[in-house]
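Shown next, in structure tokens, is the structure this report addresses.
One protein chain omitted, others in place.
Naming follows writing order (A, B and C), and every chain is counted from residue 1.
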Amino acid sequence: MASCWIENSTLLTAIVGTWAPFVTFVLIMLFTRHRPKTSAGLSLASATVSLASALVLLGGHWNLQRPLEYTGRWLVSGDIYIPFGYLLDPVSLLMLTVVAIIGFLVQFYSLGYMAGDPGFSRYFALMSLFLWSMMCLTISPTLFQLYIFWELVGLSSYFLIGFWYEKFSAGQAGKKAFVMTRLGDVAMFLGVLLILLHLGNLNILEIDSPKIVGLMPPEMLTLAALLIFGGIIGKSAQFPLLTWLPDAMQGPSPVSALLHSSTMVAAGVYLFERLFPFFLFSSTATTVGLAIGTISMLLASTMAMVSRDIKQIWAYSTISQLGFMLMGLDAGGLFAGAFHLTTHAAFKALLFLCAGVFIHQYGTNDIYDLAAKGTRRMRVPMLCTIIGAGALAGLPPLSGFFSKEVILAKLAGLPNPIWLVAALLGVFLTAYYAFRPIFIMLFPPSLPAANASNAAPEGTRHRLLYRIMVGPLVILAGATVALGFLQTPLRNFLAGQYTGLTTAGGAHLGWLPYVTSLLATGGVALTWWEFGRPGARQTGFVDGIPVIARFFAERWYLDRLYRAILDHAVDRGISAVLAQNDTRVIDGSIDGISRGTVLAGRLAALINAGMIQYRLLMIFAATVLLSLYFFF
Amino acid sequence: MHMEFASFPYLSSILAACLLGFGAILLIPARHTMLIRYVSAVFSGITLIITLYLFCAYDKRVGGLQFVEKVPWIPPLGIQYFNGADGFSLPNLLLTGLVFFTGVLTMWRMETRVKEFFALYFVLVTGVFGLFMSMDLFFLFVWYDVSLIPMYLLIAVWGTTRKEYAAMKLTLFLLAGSALILPATIYLFVQSGLNTFDIVALMQPGTFGESQQKFAFIFLYLGFGILAGVWPFHTWSPIGHVAAPHAVSMVHAGVLMKIGAFGILRVAIFLCPQGWQHWSQLMALLAAIGIIYGALVGLRQTDLKYVIGYSSVSHMGIVGLGLSTLTVDGLNGAVFQMFAHGVMTALLFSSVGYIYDQTHTKSVAELGGLSRTMPVASSYFIVAALAGMGVPGLANFWAELLVFIAAFKVYPLRGVLAIAALVVSALFMLRVVQRTFYGPEKEKYARLSDVPFGLGIPRMILAVVLLLFGLFPSLMVDMIETASIPFFNGLPR
Amino acid sequence: MIVPFGHVIVLAGALFLLGITCAVCRRNLIMVVLGVEIMLNAASIIFLAGALRWFSMEGQVFVVMVLAIAATEVAIGLALIVYAYRRTGSVDPINFNCLNEQPTGSQLAGFIRE
Partner (left out) sequence: MNWLLFTPEIYYLLVSLLFLGASMGGRATPGTDYIAALSAAAVGMAVTAAAVKLEGSLFAGSYRIDLLSQVFKVILSSALFLVLCICAQLNGIRERHRRDFYCLLFLCTVAMMMLVSSVHLISIYLSLELSSYSLYVLVALRKNANLGLEAGIKYFIIGIFASAMMFFGMGMVYASTGAGYLEELTEVLPGFVHDPLLMLGLLLTLSGFFFKLAVFPFHFWAPDVYQGSMNQVAAYIATASKVAAIGILLRVIAVLGEGNAYLIQVLAVLSIVSMTLGNLAAIVEHDVKRLLAYSTIAHAGYVLIGVLSASAGGYSGTVFYAMALLLMKFTVFLVVVQVASAGGNLRIEQLAGLHRRSPLLAMALLVAAFSLAGIPPTVGFTGKFLVFTAAMQKGYFTLVLIGMINVVISLYYYLMMVRAAYLLKPDEALPDLHLSLPLRTLTGALVALMLVAGSFPYPFIQAANAAVRALM
């Protein structure tokens, strides 16, 4: 660390903001495990500190000219230098702020949501751990640091998904998430090493500078970019590693809101933003990225169309929206990706938190059940859900509309129109699946008696908890509506990033917004026809074709495929063969040697067992043999 | 007789503490079990304190061998009692101190033949300490055998599953290793023509010709490699881990396997650098196979200790890979990994020890939902498992990082394979955690108690160490570099 | 020497072999001892040949000594054999092979195999 870190207020702010959650984590784990209130207080306080520092940093560097970088020695070994430090530039500041805000809101919300849980302290400790690692990831100046915290957010995700570890499926889901992201991480690690090999260090600014093209042969650069993209695929749950995210919904809803929609899974997209110029150096990599993004987007959309679990629907939509972001980025639109990331963070967190309120109240995830139990009477959450879904669907004038529009504009600028067409199809499908649960919940076929369950829960304690939970909803809903109008300031803010870079400017097509909103409205309308209108059968058009519905519901059989590979190829295949090899071949040969030795021992004993004269003969024979040795 | 002591003989006092402890235990009548435990704890604590002191007192700016003690032993053969500590041995000494002390505490509740157990345990550790500090080939070999022999009784008497088979197998296997080491050692002694077993003198460039180095290296590598669990000579280790009592498993996986790796480093690589360069391809291959193989076989295991055993094979493969890279980073990583893996496995075995004492089973299938009944014990295990998976923030991550970077540079393909094994190791570690600690609580384990504070101390120490070096890896790497960089600069190019 | 040295060696060797044959083939302890005596005598012949060859008396001293030694040998041997005959009523060496009960080894082998 720079020696004057105390005096440098920016750095001090950053350090305090990022490390406060870690201190909280340690304090809670060591001392306040059995004092839930203290733990929550500590955690919330540190989240507040982080939020404040993030806002201060953002405000203080709104007009940042060039990136600020502070590094200090962490580890030096031979010619490997691994620093720890802070890199403050528009991209990281924006992400930092997003993380801090949503982190704060979700923690506040959790006060209500997690109240009374036996693992209350542990929950807040883990949330702090996550916040710490996510913030450190965001401000990483080197890929090493980024990779380290990348792993750590994965770890906190593992623990938070499996938070209710007594539920076997929760633990399984956590494991699945960790291992699948690990798969991507390994690829990323290899990519990082490849860069290290050629560049000699992993400073992000250096990787992003054009000199890398001179240092790395093009095929190596492409390979490195693709490998790192592997990490993004894992973390952002893109095709083909997308199946862990729906399962991750086993965790508490606030966790889904924070980790598995708005921030952690967006880390993949963030990494792309970080290495944006680097990726653009390799056209192959961007094309592959575009394809992966598109496939993920469409695939997830189809899955969302048939799911009955509200959190899973939003999870699929997350995958799909992350795909959108990657498409935008791969098309060369840094702002497109970053802007959609920001708005998505807001509205997706909103959606999950709303879903959390429903689930907390009614104890079920199934949208039909929820509808039957009367979610429509919970006015605020319902309204917020509609706002969030509207943003998700890209209905004007909500923020989602603007951010998607930017991406579409970038895609339209590409020579190949197929990406735009796919994206427009995605817009339609998004609108369809986003409003499907809404209409189902709004217009249940039959409602329970009005008084049976009041909209707002009864009892003062319940009411308090409910209020605590609703507070963040309102804020997020406000943000969802407002963010769309902040497009220009944000664009200006991000314009400072990667100034030297010239990318193909997106075509500014006048007709695009209209087409988009038309498609979105069309999607909503179709949903209304199928689910919303009075007397609707509440089955989607996909449900009409059972084969396809089943296909979608089974996640295109991807999960089964992986399971089969793991079970049959790895577990019962390679692993079993190797285990057999261990016991049969290696141990077998060693035991064989021992047995052989014993056998030889018995033979040797046999030689010594004959009668006297036989022994005399042996002596004589051996002597003759030895003397023969002399003569020949 | 000419003796040479650089300072107060700290290193010898470690050995003295062990031997005094041994003597004290022998003198106490067998029925005073509590007294024996306290005596053991005190003496092992003393060794821990001394090693810790040495680790801190070592002057990194000066580097080289410090705390040197030299006493002629058998002058006609040039054998000296020659101890010294450098950046390679200090981490291992500290590790031994840690595992020794925590091992004694882990066995606090053991009731059968307490006196004999601790006496043998002290002998075992004396050998280990001696090996790490000895700079004389002859003594190094002696300590090697001293540390192996008590294993037989320790496993055969106090062990559990297939204990006699395991004990016999382990002893013969490791002795077979020494059967390769001793001839090579004497060979080097004779070939040098210096009439000395002094490693410092023998490692001067030009002492041995290239062909001699190649010849001796392979014997030394295989001999020590057996103890280091090099594939395909690893099968003794999982079986041994499983059968041994907990503290012995701790020492065994935590320290004893390091002896093998340390021997490869201190003897084979130091004395035969050209042999090292010649055989490094083979080393890397065996190591890479070991890493993947261990992880994949570990996937199939259903006994907690077997899982740990195979993970050790995999992790020791990482050490081997680091040693094979012929780079500073590789050596740093390998030595760091020795330390980190030692602490990590000790923690794993210590936790499993507690769990086994409570539930009387090690079968993953029978266990389940333990997080509910014993959250503290579980979290220790989980911390260690995470370290084993190479999660950042814990010491193992750094070690593996350094090794992988070096390996990727030098042997891209083998490096990639080894890195890919990270996924498998994550899979099998998490699988065990999932089946053992998560899931619904089982009726029969509902009444078990969690780790009381006192018994938790050893695990706490180990976990803190893991975290400390995970957050501040420089503490360790700077230490190792004081040895690795001069060693590399001294190599003939 | 009248007889060439080589011839004497051959004679001694033949005698020695005869002795060995006797010791190995005859199923009688006394005959075994006798066979060994023949071997000693063969050796004596060599010594005598050597004494003649090198014109030294040492060889003859050897022979004298060995006569005494052979006598002792036979004394002890006969004592043992007579004792044995009294106890077992037999001087067939095959009757004196009860010590080495065949080691089963199955237990140990089983242990290895487990």
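The rule is short, and it goes like this: a contact is a pair of C-beta atoms (placed from the backbone, for glycine too) under 8 Å apart; a residue touches a chain by one contact, two chains touch by 3 or more.
All values reported here derive from a predicted model rather than from experimental measurement.
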{"item": "Visible contact partners (per top-of-document touch definition) of the missing chain", "value": "A, B, C"}
{"item": "From B:A16, B:V157 or B:L475, residue that would touch the chain that is not displayed", "value": "B:V157"}
{"item": "Of B:A41, B:A57 or B:V142, the residue in touch with the unshown chain", "value": "B:V142"}
{"item": "Interface with the undisplayed chain - residues on chain B", "value": "73-77, 116, 138, 141-142, 145-146, 149, 152-153, 156-157, 164, 168, 171-172, 175-176, 178-180, 182-183, 186-187, 189-190"}
{"item": "Residue ranges of chain C at the interface with the undisplayed chain", "value": "5, 9, 12, 16, 19, 23, 29, 32-33, 36, 39-40, 42-47, 49-50, 53-54, 56, 58-59, 61-62, 65-66, 69, 72-73, 76-77, 80-81, 83-84, 87-88, 93, 96-100, 103-105, 107-109"}
{"item": "Missing-chain contacts mapped onto chain A", "value": "597-598, 600-605, 607-608, 612, 615-616, 618-619, 621-623, 626-627, 629-631"}
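Quick note on the criterion: only the chains that are shown with their structure count from here on.
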{"item": "Rounded Å distance between chain A and chain C, as computed from the means of their C-alpha atoms", "value": "91"}
{"item": "Between chain A and chain B, centroid-to-centroid distance (C-alpha), Å", "value": "37"}
{"item": "Inter-centroid spacing, chain C versus chain B (mean Cα positions, whole Å)", "value": "60"}
{"item": "Chain C, residues touching no fewer than two other chains", "value": "112"}
{"item": "Where chain B touches two or more other chains at once, by residue number", "value": "none"}
{"item": "Of all residues in chain A, those that touch chain B in their complex", "value": "73-80, 147-149, 151-152, 155, 158, 162, 165-168, 170-172, 174-175, 178-179, 182-183, 185-186, 189-190, 193, 196-197, 570-571, 574-576, 578-579, 582, 586-587, 590, 594"}
{"item": "Chain A partner contacts - residues on chain C that touch it in the complex", "value": "20, 23-25, 27, 32, 93-94, 96-97, 100, 102-103, 105, 108-109, 112-113"}
{"item": "Chain A to chain C touching residues, read off their complex", "value": "591, 594-595, 598-599, 601-602, 605-606, 608-613, 616-617, 620"}
